[in-house]
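Below are the C-alpha cells for one structure; questions will follow.
Missing here is one protein chain; the remaining ones are kept as they sit in the complex.
Let's look at subunit A:
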Amino acid sequence: MKRLGWTVSSWGLALVLTLPVLALVYEALLPTEDIFHHLWSTVLPVYIGNTFWLVLAVMGFSLLCGLPAAWLMAMCELPGKRWLQWALILPLAMPSYIVAFVYTDLLDYSGPVQAALRGWFGWQSSTEYYFPPIRTLGGAAIVLGLVLYPYVYLLARTAFLEQSTNLIQSSRLLGCTPWQSFKRVSLPLARPSIAVGLSLVAMETLADFGTVHFFAVSTLTTAVYDTWLGYGSLNAAAKIAAIMLLVVTLLLSMERMSRKRQQVFQKTMEHEQETGYRLTGLTRLAALGYCWGLVTIGFLLPFAILCYHAVYYFDQAWNAKFFQYSANSLLLSTLVALLAILLAVMLGMSHRLKGRAYTALPMRLASMGYALPGTVLAIGVLIPLTGMDFAINDLALWLGLREPGLVLTGTMTAIAFGYLVRFAAMAVGAVESSINKVSPSLDMVTQTLGYGPGAMIARVHIPLIRKGILAGALLVFIECMKELPAALLLRPFNFHTLATYVYQFVSDEQLELGALPAIVIVLVGLIPLIFLNRSLEQHH
C-alpha cells in the first residue's frame, strides 16, 4: 500500500470541502427554533414566491434576449459579425448590482430620463404620468436577464453551429421554408442546450444577492442574509439555506439531464458555413440593431457611465482605501487560487495513479461547492467554523491560557475557506480535463523507464498540464475577485474586498465614488471571456 498517503489525503481534503454542505444539512435537521417558525408563518412564503417569480422571469427574459441573438449569429451573414458574436458575451463581465445601480440612476424619478420627459411635456410631479418603476421584482428580472442572457446565447449558438448543415438542407429539400426549418429542426435539436443555459441562468439568479438587495426585493437569498445578520440565528438561516439547496439540487439535475440529451442530439457533424442566410435591407438593420442594442444596454452604456464617473471623481476615489482593499482582494484571491490549484493537482494525481472509477469521487465531492449560492455557502461555512472557534476558546480556558478570540471566523480564514469551497471546482475541472488529455501510455512508458510515481508526476504530468494549471488558477482568482455575497457574510469586521467595497457604494447610492474599483472588477471579469472566445473560435 505504497499509495495510501495519496488516498488518505485526497479523501481527507475532499471531506473538509464538503463540510459546509454536511453542516447545513445537519443544522437544518436540528429542531426548529422559534425564529424560523415566526418567519415561516409571516414572510417566508412571500420570499419563496418572489424567488420563484424572479427566477421564472429572468429565465424568460434571458431567453428572449439570448435565443434570437444566438440564431442570428449562428445562421446569418451580418456585417461585423466577428466582433458582434464576441461582444454579445460582454454583459457576463458586468456585476448585476452595478447594472442595477446604473439603470436606477438613469430611470428613477430624479434621473435624467424622467427629468427630460417632465421637461418635455411640462409635467410637475409623478402623479401626472406613468413611468414603470424600476425598483421592483420586474426591474430586478430585467437587470439580471441583461447580464445573464449570455449563458443562453452561448449554449444556443454552439448548439446551432454544431447542427449538421445537412440536417437543415435536408429539411429544406423536404419542403420546409427557412422558418419551418427553424421550428421543426433547429429549435428542437437545440432545446437541450437551451435548457442547460436556462438552468445556469436560474442558478445564478437564485444566487444573486446584490441586485435584489439593492432593489429591496425580498428573496430567499436576502432572507438568509437578514436572518443571520439581523436576527443572529444561524439555525433559521441554515434552514432557509437548506430550502435553497433543494432548489439548486433540482436545477442541477435538470441541467445534468439536458446535458445527456445534448450528447445524443449534437453529434458534432460538419457544419460548413454555407447556409448563412443573407439578410438585406430592413431585416438586416433590425438584426444589427437588436444585437448591438443588447450589447449596449448590457455592457457598453453601464461601462461608459462607470468610466465617466471614474474620471470625474478620480481624486476622491484614488485613495488609501482603494489601495488597501485592492490589496486585500489581490492577496485573498491569489491565496485561494494557489490553494485551489494545489488541491486540484493533488486530487487529480491521486486519481491518475489509482485510475479506478471510485477514485474520481474525491474530485466530485470537492467540486460540489460551486453549485451553492454564496449566501448558502457562507452559512454552511459559519456553522462548523463558529463551532470550532468556541471549542478552541473553551480548550484554552480549560488549559488556563488566555482566550485567543475568534481565530477562524474573525480572520481571513473563514472567507478564504469559503472561497476555496466555492471555487475549487474550477481548478479541479481544469486540471482534470488537461490530465485526461495525457495519454495513459505515457504513464506506462515512464514506469517501464524506471520512474516511481512521484518522479513521474514531477517530470511528466506536471510539465504536460502546466497550461491547465495556469488556466485553473486564473479562473479561481477571477471568481474570487468578483464574489460578493459570500464575502459580505464571511468577511471579518472592518475588512473589505473590492467587491464589498463597491457594493457599499451601491447600497449607499454613491457608486460615482466607487466607479474606479467597479471598473477594476469589470476588467478582471473580462479576462475569462477572452479565453472563452478564443476556445470558441478554435472550435469553429
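Here, a contact is a pair of C-beta atoms (placed from the backbone, for glycine too) under 8 Å apart; a residue touches a chain by one contact, two chains touch by 3 or more; residues count from 1.
Here, contacts and distances are computed from a predicted model.
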item: Identity of the absent chain, which is to be given by its UniProt protein name, from "Cytochrome c biogenesis protein", "SDR family NAD(P)-dependent oxidoreductase", "Acetolactate synthase" or "ABC transporter ATP-binding protein"; value: "ABC transporter ATP-binding protein"
item: Contacting the left-out chain in the complete assembly, out of A:L13, A:V143, A:A156 or A:V185; value: A:V185
item: Absent-chain contact - pick from A:T136, A:S170 or A:N319; value: A:S170
item: Interface residues of subunit A (partner: the chain not displayed); value: 164, 166-167, 169-177, 180, 184-185, 188-189, 264-265, 267, 269, 274-275
